[in-house]
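Up next is subunit A:
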Amino acid sequence: MRKAVLIALPYLWLTALFLVPFLIVLKISLSDIALARPPYMPQFDPAAGWQGFLTFLSELDFENFAFLATDDLYWKSYLSSLQIAGLSTLITLGVGYPIAYAMARADQAWRPTLLMLVILPFWTSFLIRVYSWMGILSNEGTLNTVLLWLGVIDTPLQIMNTPTAVYIGIVYTYLPFMVLPIYSALEKLDDSLLEAAEDLGCSQLSAFWLVTWPLSRSGIIAGCFLVFIPALGEFVIPSLLGGSDTLMIGKVLWEEFFNNRDWPVASAVAVILLLILIIPIVLFQRNEQKAREAEG
Partner candidate 1 sequence: MAETVFAPWADPAQKPLIEFCNVTKRFGDFTAIHDLSLKIYEKEFFALLGPSGCGKTTMMRMLGGFDSVTEGSILLGGHDISAVPPNKRPVNMMFQSYALFPHLSIWENIAFGLKREGRDKAFIDARVDEMLRLTRLERFAKRKPHQISGGQRQRVALARSLAKAPKLLLLDEPLGALDRKLREETQFELMDIQEKTGTTFVIVTHDQEEAMTVASRIAVMDEGRLVQVDTPDQIYEAPNSVYVADFIGDVNLFPGTATERPVAPPPAPAVAPEVEETAPIADAALHDSAEANTATQRRLPAPDRKGEWLYEKIFRRFMGYRETAPRRLPPPSPAEIAAARAPVAPAPAPAPVAEPIRPGGILIDWAEGQPPIIAANGDTAMAGTGVTFSIRPEKVTIDAEKPDRPNIYKGKVIDIAYLGNISTFHVELANGTMVKAQMVNARRLANRHITWNDEVWIGFTETAGVVLKG
Partner candidate 2 sequence: MRRFSWFNATSLSLGFAFLYLPMILLVIYSFNESRLVTVWAGFSTKWYAELFRDQEFLDAAWVTLKVGVFSSTLATILGTMAAYVLVRAGRFHGRTLFSGMIYAPLVMPEVITGLSLLLLFIGIGLDRGVFTIVLAHTTFSMCYVSVVVSSRLATFDRALEEAALDLGCSAFSAFRLVTLPIIAPAVISGWLLAFTLSLDDLVIASFTTGPSATTLPIKIFSAVRLGVSPQINALSTLLIGIVAIGVITASIVTKRAAVAQARDEQQAARTA
């Protein structure tokens, strides 16, 4: 009996505040925009009973999805989101792997401190960390000032409000997500494996490619998904660091909803985004499963 209560409470909570809202999004994505409150059609009237429900169903259509397909703003922003998320994931891997590797190679006594230093930014406000780059990247920001002073450049670089700034922002804010899984994979790596590889004739570099890299692969994959998945739907970074030409789907959705008040189209954008996300999520789950099986 107690067990039933224990299950029911979180179950009902999540159903009411996660599943049902999502079904509502799905429903509205099939509705039409209307000048009403709420601004969409048709409205489901429970008083109309079963017949009413059927009429309501018949009025739903895929018009919004058709609209998304015809307006190149949307598919361009999906593509550019995928591109930005993918490329910045690779950059994050390039930046994060050496850090994780060096942490795992560091002295045992130092490792908890290094780990704490990587985790600390994660606890700090995301918004503030993105904001901190505004002061650095702007035309009269720190970076340009330093470069001008050094004489490397004559005119300030336009980084702010460009995709470059978005890349920097994503790499910076999601770096801990990349470093931590790779570090935990590398930390488990037994030193004697490398010694054995060298004993069997590997150079240090080939020992790295033949032993370290394959054994850290599950960490790499996990890190990549942990960066890619949230980056795809990112809103704060493109809206603070990106310009009007930086198309990211999270930002488009936000604007569609708040500026254009087109709820059905915003909902359709959300549904498509989720469909795109399902692939990496399933792959990520499979990777995690494999890693667990390999351990257990």
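Quick note on selection: all candidates are chains of the complex that A comes from, given by their letters.
Keep in mind that, in the parts below, a contact is a pair of C-beta atoms (placed from the backbone, for glycine too) under 8 Å apart; a residue touches a chain by one contact, two chains touch by 3 or more; residues count from 1.
Owing to the predicted nature of the structure, the values given are computational and were not obtained by experimental measurement.
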Inquiry  = For subunit A in this complex, identify the touching candidate from 1 or 2.
reply    = 2
Request  = Mind listing the subunit A positions that touch candidate 2 in their complex?
outcome  = 2-3, 6-7, 9-11, 13-15, 17-22, 24-25, 28, 38, 95-96, 98-99, 101-103, 105-107, 112-114, 116-121, 123-129, 131-136, 138, 140-142, 145, 172, 175, 179, 191, 204, 229-230, 232-236, 239-240, 250, 253-254, 257, 263, 266-267, 270, 273-274, 277, 281, 284
